[in-house]
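All protein chains but one are shown in place.
And now, chain A:
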C-alpha cells in the first residue's frame, strides 16, 4: 500500500497518510491537532482545509460545506480526502464562536 506525506504549511506539521486513510484520520492517529476534528463524516465542515499541492481522491462531502466552487479551489474536508501523492495543505479561517451575544430573546 502506498504511503504519502501530508504537510500542513500553516502549522508546519507533517505526518504520514496511507492511500486508503483520510487525511484527518491519519493526523488523529499520530496525535496531531493541526486540523479541527468534528464529525469525521463529511457533514459538519469543521475539518475544512485547502490542498495547495498534490492529488487526492474524495469521499462524499456535504454540498453545504463543499460546493463545486470550493472544490475547484482545493477547499475540501480533510475527513473525506485520501491522498494519491504527497499533499501540501493549509488551514482555513475558523468561523466565529457560536454562543455569541443574543439580542432578541428574553424568557
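In this text, a contact is a pair of C-beta atoms (placed from the backbone, for glycine too) under 8 Å apart; a residue touches a chain by one contact, two chains touch by 3 or more; residues count from 1.
To be clear about the criterion, contacts and distances are computed from a predicted model.
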Among "Formate dehydrogenase", "Signal recognition particle receptor subunit beta", "Heme exporter protein A" or "Metapyrocatechase", UniProt-listed name of the chain not shown:
"Metapyrocatechase"
Touch residues of chain A, complete complex, unshown partner:
36-44, 46, 60-64, 95, 97-100, 102, 104-107
